[in-house]
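Structure record follows, encoded as structure tokens.
Note that one protein chain is taken out, while the other chains of the complex remain in position.
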Amino acid sequence: MKPFAFVLIFSVLFVSNTCSEVAQKKDPELLQCFHLCRQQQAYSESEKSECREMCRQYIKEKHRRGGACDTKVGETEKEGDEYPYVFEEKHFTSVVKSALGEIQLLQKFNHSLLKAIENFRLTVLVANPRAFFVPVHWDADSVIFVAHGKGTISLVRSEKRESLNVRCGDILRIPSGTTVYLINRDNNEKLVIIKLLQPVFTPGVAETFFGVGKESFFKAFSDELLQAAFKTESSRLHKMFEGSGEPIIEASEEQIRALSDHEEGGIWPFSESKGTINLFEQKPVKSNDYGELREVSPKEHRQLEDIDIGLAFINITKGGMENPFFNSKSINIGVVNKGEGYFEMACPHLSSGSSSRGTPISYRNVNAHVKRGSVYIVPPGHPVITVASKDQNLELLVFQINARDNKRFPLAGKNNIWKQIEKEAKELAFGSPWREVDEVVGKEDEDWFMKGPSQIHQEKQGGGAYIRMKTE
Amino acid sequence: MKPFAFVLIFSVLFVSNTCSEVAQKKDPELLQCFHLCRQQQAYSESEKSECREMCRQYIKEKHRRGGACDTKVGETEKEGDEYPYVFEEKHFTSVVKSALGEIQLLQKFNHSLLKAIENFRLTVLVANPRAFFVPVHWDADSVIFVAHGKGTISLVRSEKRESLNVRCGDILRIPSGTTVYLINRDNNEKLVIIKLLQPVFTPGVAETFFGVGKESFFKAFSDELLQAAFKTESSRLHKMFEGSGEPIIEASEEQIRALSDHEEGGIWPFSESKGTINLFEQKPVKSNDYGELREVSPKEHRQLEDIDIGLAFINITKGGMENPFFNSKSINIGVVNKGEGYFEMACPHLSSGSSSRGTPISYRNVNAHVKRGSVYIVPPGHPVITVASKDQNLELLVFQINARDNKRFPLAGKNNIWKQIEKEAKELAFGSPWREVDEVVGKEDEDWFMKGPSQIHQEKQGGGAYIRMKTE
Partner (left out) sequence: MKPFAFVLIFSVLFVSNTCSEVAQKKDPELLQCFHLCRQQQAYSESEKSECREMCRQYIKEKHRRGGACDTKVGETEKEGDEYPYVFEEKHFTSVVKSALGEIQLLQKFNHSLLKAIENFRLTVLVANPRAFFVPVHWDADSVIFVAHGKGTISLVRSEKRESLNVRCGDILRIPSGTTVYLINRDNNEKLVIIKLLQPVFTPGVAETFFGVGKESFFKAFSDELLQAAFKTESSRLHKMFEGSGEPIIEASEEQIRALSDHEEGGIWPFSESKGTINLFEQKPVKSNDYGELREVSPKEHRQLEDIDIGLAFINITKGGMENPFFNSKSINIGVVNKGEGYFEMACPHLSSGSSSRGTPISYRNVNAHVKRGSVYIVPPGHPVITVASKDQNLELLVFQINARDNKRFPLAGKNNIWKQIEKEAKELAFGSPWREVDEVVGKEDEDWFMKGPSQIHQEKQGGGAYIRMKTE
């Protein structure tokens, strides 16, 4: 209840909560807050210092909330977590970790601006060569993406088991309650799996149930019931379900061979029929010198239909960028798979004013530098531009929440929406002769991906980029 | 966070929060509250006065909550906002306003009693003759109704634009993310559009994104990205996207002609095929001397199916009334389009008692005088009677949330539910001979609309109204 509590205590202490832009340290409320901590006669010393810590957090939270989109570029670069749309390494916790691999869990999406996705959680699993992850089940539906390497995943469903050899690019829907275990069947490469979970019971909380191991759930039952269930002395049962004690175990060559080559099979390339889809095998939706977009939609793939999640893989060529666009209704959760880059997003003010009035006074620039492992959220309707760094391609895996019937609307480039406005409307809206407008919105004829600022820059130095552009 | 804060601060300050009926000024808690404001050593003078303002609001809120349905008729007539079911002019904010027109936004439905509709917003757009509204998109699905006048609405969807000539009575579903602009194509009449929005991201918040104008979202992007996107100097881009600076612009005769007469067309009467439905062209569901009811349901009209909203237009003849009835599952949001009248609704007590016990101790009369622009909510199950004034017809546009499979159950009039109860059940329930019951519930043979109290009154003065009734 603490995070909840601290929001409240300060909602209560401070009536004025305007969205200032001064650095947090300078915020006058901070001193006020410290003062109030001292006052609390009922607090022990430790509680008082905890109170002070909460002052700092409150101020931080205040700036974040008031300013979800209220951060100047400068600030943003300094403090990536000043708004709730970007997550980095520090926002992950290691829930399982050993020399053989780990499972990292991204913090809850519990910001007031993220209500629409508060019932999703993201995890990244890394299995070192020959690592075996013991059987578990979750109280959550999930969609996994194999981001790197080769593995074998076994799904135990009611009266049958399905074992799939998966490889980089495979997508798999795992229904809630399925018992899952997996192995990295490669001797050298890591196996990396990105997973989006949708809890089916407590919103935003996906519990993991280990059948075996130091913490097997069997240990929760009384001895007499365990004995009745298995007709075995409880001491022996405890020993057995404790197993090796570890959630990750190293497998031998033979065990890997056996586990990845079984008649129940689904040995590559037949896994398709066994329920996986490979994102990299999809024909690109958009593709040119500057980047490539592949996607898998819930409309075409039955197993993604009820959960209404689509996946896209975007590879922006170094120095290139995606055209400015917005999604009509889907919320995008982007995970950087490789490379570096940055994005800028136009975000309506969140002053209580605007949210109650519905129309923003203006739009702020939300932006961040992103690299392998960064996660970022793009809400529907919000115009966004993503750019690859000068030296590396930027590879993004995007989960699209509410993907059904979503449309991407390009704001520049070949098919941008402005091109479809009749000339009279253009003149009224832009207040200039339609030819001038077309000269600008009609100039770029690349589709979706285009030259980024760094490339333009070079050309400009090479002289007269724009002229060349026009005559391209 | 303020409105949130003020609920909390006072939840915290006062443990007693009984639902009193004394006038707010007299509430003892008010003084207590002022006292506590003075006490707060950490507050500046301005914060203290803000605190006092919040005391007033808290008391108001307390009375509203405690007494959602707990208001005597007298009070109600004095203070329309003592319960959360009626909204008037003062509950709207002007989000866009100029000499050429305006857009009015109704406050959030954020009362604990309105949870079921908290993710809907209502706006009213008024365009003066020849007013052009610049292109925008919303992060919300919407359904619009043309309440008055003639216009042309353009919808920009992915690779095509659809332009529709609409007129009074037209209904149009606009999916989230669609870029929309419109014009009043009439030289004399105002164009009035009533719009219900369902946000797809932040519940209850529909953000508007202006592509052009003083606040174009393009201004949020850094110059280098804008230049890369449009291959144009940023100064020129800024000038262009600023356009005329205004959200509403006056169009010339020629521009109107061009905008409303284009091959992509959909010129009336072909707009049907182009996606609009006209409510006034529907055959009345109910119709007699006292009124008329037309409706469009999500069952018959595909475009309303997924959003599950129906629309009804009710015209109650002056002096007439709608029979008492309740909806089985839909929540009605009624907007008075023309005329005057009033409604009475039977509303279960909301003492914590009842809501925890599930059955009310009794039912209160919630009622209000309504006129052009009034908005009122009728929850499912709640019996309601709507009456037109003596001198004018009452015209209502009704949005029906969760309309699919909704049924209207008449409690009086020709097909009232009591007529279907077998005589033994009638005698048990009413404790009187079934003939006597039938004499009452069987008397009125008008269907749905009937004489209102004022007409009855006249007849009574004309003597023996009831007898005449019986022999009618």
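Each chain carries a letter (A and B) given by its place in the written order, and its residues are counted from 1.
We adopt the following convention: a contact is a pair of C-beta atoms (placed from the backbone, for glycine too) under 8 Å apart; a residue touches a chain by one contact, two chains touch by 3 or more.
Keep in mind the model is a prediction, meaning the values are calculated, not measured.
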{"item": "Residue among A:A116, A:V146, A:L191 or A:V212 that touches the chain left out of view", "value": "A:V212"}
{"item": "Contact with the hidden chain (one of A:I117, A:V134 or A:I277)", "value": "A:V134"}
{"item": "Sole residue of A:A251, A:V375, A:I417 or A:M450 that reaches the chain not shown, by the stated touch rule", "value": "A:A251"}
{"item": "Where the unshown chain meets chain B, residue by residue", "value": "8, 11-17, 32, 35-36, 39, 65, 73, 112-113, 115-116, 321, 323-324, 326-329, 331, 344-348, 352, 354-365, 367, 379-383, 385, 387, 402, 405, 407, 409, 411-413, 415, 417-418, 420-422, 424-425, 427-432, 436-437, 440-441, 443-444, 450-453, 455-457, 465-466, 469-470"}
{"item": "For chain A, residues in touch with the removed chain", "value": "1-2, 4-6, 8-9, 12, 41-43, 46-47, 50-51, 54, 93, 95-96, 103, 105, 107-108, 121, 123, 132, 134-135, 137-139, 141, 154, 156-161, 163, 175-179, 181, 200-203, 205-209, 211-212, 215, 217-222, 224-225, 227-232, 236-237, 240-241, 243-245, 249, 251, 254-255, 258-259, 262"}
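By our rule, only the chains that are shown with their structure count from here on.
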{"item": "Centre distance in Å when chain A and chain B are each reduced to the mean of their C-alpha atoms", "value": "37"}
